[in-house]
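Comments concern the structure below.
Left out: one protein chain. Kept in place: all the others.
Take a look at chain A:
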Amino acid sequence: MAALGARRLLRPGRRWFSETVPGALSPPASPLYPPVVASITAKSKTAKSRRLQRFNQRVHAAATVEEKLRLYGKLQRPKYMVYPQTFALNADRWYRSFTRTVLVPGLPPRAAAAKPPAGRAPEPRAEASAEAPGVAEAPGAAKTPEPAAGAAPYLDIGELRSLTCDALLQESFYQNKKRPFLYRDQDHTPGPFLTQLVSTLAASLSVRNPLLAASSLDLKPEVNYYWHHGEEVVVHGHRKGRVDPVRFQIDDNPHLQIRVPKQLPEVVPLESDLGDVPVIDHKPSKLPLFKKQYENKVFIGSKVADPCCYGHTQFHLLPDKLKRERFIRERLEDQIEVVYRSNGIASLFAWTAAQAMYQGFWNEADVTRPFVSQAVVTDGKYFAFFCYQLNTLALTAETIKNNPRKNICWGTDSKPLYDVVEDGNVKGFNDEVLLHLVHFLLNRPKEL
């Protein structure tokens, strides 16, 4: 056949390509041939990137948020399970690198006191012990605009203190309970105390904060988030040698959380840079973190249809495994604060990121406004306060290349609320901790 064809070509005279007149041919209205793109099914890098693009387009074009979440977590592969409450050493550095978070010691300045947020933002970083002057000036500054506004009544710390003491005394002293179950001390006294405290404080502060009046209180809700960060090479198995994103999943169970219908205001602008994110060269399994494969869940505590879709405050109770005495006994005193910080960072990242996904953002469609939430981590006596601002969801290997934004977490050290409960009296009550808690609960958008 080839020889026949060649003879035909060599024969002169019969020429089958016509002469084209230059200039007479107008460019066609639509391209004659389809665009030349990489294949979809080939085993090549361009085919992989084309498949990824098609997937991204599918997610972008999803009609509802539920459909978007379903497509986002459709592929189930082994992923690292990140536990917010962990005994791993220096877990907060690892968690900050996984979630691209900057830790700023101290709490952000109160919205009433902070006129230009950019000007005030470096201050908490510069002052090492920011809480004492911060709290001393914040109530004063917070109280002076309010009588000028003429709306809110005077904040009665004495009454709130008596409510707190009553809750504490009821749970620890007055109510006759059986002995706590083995290693379940936290469910016996601090758990009910925290529930009682938050519910009564939220109810009494709802006068001053209309956002609390429209809030929804969850007891032991579930908060889940799934994300990709970084790349690794598959080590063994039939997919050996391929480059895969590193998948993480947080499954968190806060003791209590408050969800609100309106978002909390931003603390600093979206593009602010308040520090550095630690870079860790080791594999996450060195932390230790272990892989498991199950459903990729993204959940804030209730489904997308709930009107209270933004988070306000979470309350975490540390389990018996992570109590202070254990760390002191093993001579790891510096890890006590690490426990609180890692819990705050991981839980709040999961919650704010899940809230952002409920609004339709994901790592290809980054957030256009920052998401702010707060958390209180406690073991019943010591309280640590955290405030988190989510500025970016784009943490995958491709999207993080040109992403200058970082998430920010403000956090305090743990401080005791009281010294000891004896004979129906609470000794050594610390008003500062109560004031922090009250300010957290009173946080609301500016227009309310």
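The working rule: contacts are C-beta pairs under 8 Å (C-beta built on N, C-alpha and C of every residue); 3 or more make two chains touch, one makes a residue touch a chain; residues count from 1.
Here is the rule we use: contacts and distances are computed from a predicted model.
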item: Chain left out of the displayed complex - its UniProt protein name, from "Large ribosomal subunit protein mL37", "Ammonium transporter", "ALA-interacting subunit" or "Hydroxymethylglutaryl-CoA lyase, mitochondrial"; value: "Large ribosomal subunit protein mL37"
item: Per the touch definition above, residue among A:K74, A:K177 or A:K286 touching the missing chain; value: A:K177
item: Residue, one of A:Y72, A:F248 or A:F299, that touches the chain absent here; value: A:F299
item: Contact with the hidden chain (one of A:L107, A:A167 or A:V246); value: A:A167
item: Where the unshown chain meets chain A, residue by residue; value: 159, 163, 166-167, 170, 173-177, 192, 196, 199-200, 202-204, 206-207, 212-214, 216-219, 221-222, 224, 297, 299, 302-303, 305-308, 424
